[in-house]
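Right, subunit A next:
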Amino acid sequence: MSFLTLTNIQKSFGPIQVVHDFNLSIEKGEFVSFLGPSGCGKTTVLRMIAGFETPTGGTITINGRSQINLRPNQRNIGMVFQAYALFPNMNVFDNVAFGLKVAGKPRAEIETRVKEMLSLIKLEHLADRYPYQMSGGQQQRVALARALAPKPQVLLLDEPLSALDAKIRVSLRDEIRAIQRQLGITTVFVTHDQEEALSISDRIVVMNQGRADQVGTPFEIYNKPQTRFVATFVGTLSIIEATVADPAANTATIGTTTVKLTEPMGNVRSGEKVSLALRPEALSLTQAGGRDHSVSGTVEQVSFLGSVIRTKLSIGGQTVSFDMFNDPSSKPPQVGETVVAYFSPNDLMIVRD
Partner candidate 1 sequence: MKKLFAWLALVIGLLYFVLPLIGMTRFSLMMRRGELSFDAYVKVFSDPRFQNTFSYSVMMAIVTIIFGIVLVVPTAYWVRLKLPGLRPYIEFVTLLPLVIPAIVIVFGYIRLYNTSSWLPLTGTAFGTDILLMFGYATLALPYMYRAVDTGLRTIDVATLTEAAQSLGAGWTTILARIILPNVLVAVLSGAFLTFAIVIGEFTMAALLNRPAFGPFMQLLGANRAYEPAALAVIAFVITWGCLGLIQLVSRFQKSASRPT
Partner candidate 2 sequence: MSSAVSGTKAQSGAGFRLPLHWLGVVPFAAFILLFLILPTMRIVVGAFQNPDGSFTLENIWGLFTPSILAAYWISIRISVASALIGCLVGFAMAAAVVLGGLPKWIRSPLMTFSGVASNFAGVPLAFAFLATLGPVGLLNVLLRSNFGFDLRMLGFNLLSFWGLTITYLFFQIPLMILIITPAIDGLKREWREAAEILGASGFQYWRYVAFPILLPSILGTFALLFANAFGAVATAIALTGSSLSIVPILLFAQIRGDVLGNPHLGYALAFGMIVVTGVANTLYIWLRARSERWLK
């Protein structure tokens, strides 16, 4: 049974439509991310769930109840903002207590609940501090505690980690996920960082220009992208332009190599162009792991990324990137070198636009 349902959501600002035909069902306790570039509409949809924007068309229901006529302060939703939005005139305790105070809860109950929340985010010792005395990471955790204190039915996070340093971002996203699991609260998380979305979500909605391009688990999104946008936005991808060789045999030629694709090409004719995508980890310098096809190319660029070495190969005029783990005992490829890279046709994805 869907807990949070968005049906046929449309949103226009004047003549410009920013959200088209958005449909989504979220189960209770699920962690869903909206992933996409700036301007794709993900924040707009989130704000419509919160009630700060009204959909031009479509409905939103939470736990069976339509939210259409409810103001944001009537929806019992918790929200964490990108800019923390902690009240600067209140200390941590009062900030976290705010939702309970405006609901008129008795003092004792507020104290217990706030202490509970502060221990959840492990910041009991900062209860008397003011926002300007805390780091960004600390402020955001307090913002999370504040949002969760009134026991909301849904938690919304609007790019909560974008303003933080890289290291804090990684540790905080894991913490957010852990807390969410512990409380079992239905959560929507908006981000433009695909690593974030992939690492902590149950499901991801990849959005592009106001539409949901694909909805699926991180595994599905990454390994089975359904559109060119999803394929290129999520993870690194090399797109190879191949030519259809034999539609019946489902083969295509890349340069001089002919490959038999596992994925059916569908209704194509011989000689037509088809775009194939290959993840960098699918290529290897060794033949292991069922990599029975190979291409040979010249090394264009080598980037040492720490644990991974990313090499760009020029194959017949096209650039393909492949990754290999850093091995201190062997030398990375040199620019200008000719190498043979092996891959399996199973890893070739057909890119549809």
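In this section, contacts are C-beta pairs under 8 Å (C-beta built on N, C-alpha and C of every residue); 3 or more make two chains touch, one makes a residue touch a chain; residues count from 1.
Basis for inclusion: all candidates are chains of the complex that A comes from, given by their letters.
Predicted model only: the values in this text are computed from it and were never measured.
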Touching chain, any copy counted, for subunit A within the complex - options 1 or 2: 2
Residues of subunit A that touch candidate 2 when the two form their complex: 50-52, 71-79, 81, 83, 85-90, 98-99, 101-103, 130, 132, 143, 146-147, 150
